[in-house]
Every structure is written in structure tokens, then in C-alpha cells.
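Dropping the structure in here first, questions after.
For this depiction, one protein chain was excluded, whereas all remaining protein chains were kept in their positions.
Here is subunit A:
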Amino acid sequence: MAKVKIPENKVQELRDLCKNFDNEPGELINVLHGAQGMFGYLPAEVQEIVADEMNVSVAHVYGVVTFYSFFSMLPKGKHPISICMGTACYVRGAEKVLDEFKRHLEVKVGETTPDGKYSLSCLRCVGACGLAPVVTIGERVYGRVSPEDVRGILEEY
């Protein structure tokens, strides 16, 4: 894990975010949600500041961050790819689609390509089960994706 230096104004912004939730330990998830919105991900340094402000241990913050798949400790790529692994998508072959993305991008789930262009993650149901299997890239939604489509989709970016 590389050391990240957070600019001083961002640190202040993060502290203000915690204050907006009254530094209430019960609001930790909301604070982390906001912090991820601010930085795009939750590096160790951000978690340390949040722990300090909210008066909880860093271990506890890390525990929450690693429990919820929404939170990420790695920066997302410019084009974040999410493959739906919900029941409908799964039974219609989402895993094969995921394998194809992994093969093309040479990254594992939760990782970002070295050039920072793509990141790969899984999610559970986007509410478009009729289009299963579903892949989202940024704000765009791709439906009825087959492994053969993957290459073409990536070439759009």
C-alpha cells in the first residue's frame, strides 16, 4: 500500500464532514460514504483521520471499510466496471462475463488496471433483471452481455 499524502485543505474538508455528523460514532458509515465520495476511495490515511475525529479505533474503521463491498481502499479507474452478480444475472452467465473482463484487463475483482483506466468490481442487482446479465461502466448500462461482447465494449473506451 503506497503512502498517500492528503492535501491540507482536503483534510479540513474531511474533518468538517465528520463534524456535520456531530462526530457521532454511530454515523461512521455515513461519514465513510461521504469520504469515499470526496476521495473516490478510502486510503489508510483517510481512515486514520476519520477514526481520530469520530473517536473510534482505526481498527474499527478498517473493519467497517472491509465489511461493506461498497467501500474501496483502492482508487477506482477512470471507467469503473461493475458486473452484476445478482441471482438473475448469475444464472444467465454473469460469471463467464466477469471472467472475460478479468482476462482482458488482467486484474482481479476490486483492482484497477495499472494505467488507471479501468477498475473491476461486482455488485448485487441494479434492478434491471430483465436485461440480465447486466454490466455497468460509469453511468452506462449494458444489458444481455455475453462473453463475446466484452472485447467490443472495452474498445468503446
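FYI, contacts are C-beta pairs under 8 Å (C-beta built on N, C-alpha and C of every residue); 3 or more make two chains touch, one makes a residue touch a chain; residues count from 1.
Following the convention adopted for this analysis, contacts and distances are computed from a predicted model.
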Undisplayed chain, where the name is taken from the UniProt record, one of "Molybdopterin synthase sulfur carrier subunit", "NADH:ubiquinone oxidoreductase", "ABC transporter permease" or "Spermidine/putrescine import ATP-binding protein PotA": "NADH:ubiquinone oxidoreductase"
Given A:L14, A:V61 or A:V150, the one touching the chain that is not displayed: A:V61
Option from A:A44, A:C122 or A:L154 whose C-beta touches the chain left out: A:A44
Missing-chain contacts mapped onto subunit A: 1, 3, 44-45, 47-48, 56-63, 66-67, 69
